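Structure incoming, see below.
Only one protein chain is missing from this complex, and each of the others stays in its spot.
And now, chain A:
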Amino acid sequence: MLPQRLKKTITDNPKKLANLIDLANLPSPVREFVGQSQISRLGCFFRVWSYIKENNLQDPNNKNLVNCDEKLRSILLGKPQVELAELPALIKLHFPKVPK
């Protein structure tokens, strides 16, 4: 079980928060997907998730799976099928840590 305190620290930690909401320059495949050159990690997640919902890409037999279309595949490591559970991690790959 996740300790109660950990959850709180994430929203309170300015560094982690910045990592989530700061605009970042995007690599070209993502740039094409979202149609803009900069987006935050949070914004990117919302875009991808609503794209999945709008295009009914969830597997009808198992909603936990996403059948990627051409466009989605381009930003999710070219996988034909991804799990919803790994979506945040896959998106995070496009937002590498910026060394100070």
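In this text, a residue touches a chain if its C-beta (ideal position, glycine included) is under 8 Å from a C-beta of that chain, and two chains touch if they have at least 3 such contacts; residues count from 1.
To be clear about the criterion, contacts and distances are computed from a predicted model.
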item	value
Omitted chain (choose from "DNA sliding clamp PCNA", "E2 ubiquitin-conjugating enzyme", "Guanine nucleotide exchange factor MSS4" or "Pentatricopeptide repeat-containing protein At2g17670") - UniProt protein name	"Pentatricopeptide repeat-containing protein At2g17670"
On chain A, residues whose C-beta touches the chain left out of the figure	1-2, 4, 6-7, 10-11, 16-17, 20-21, 42, 45-46, 49, 58, 63-64, 83-89
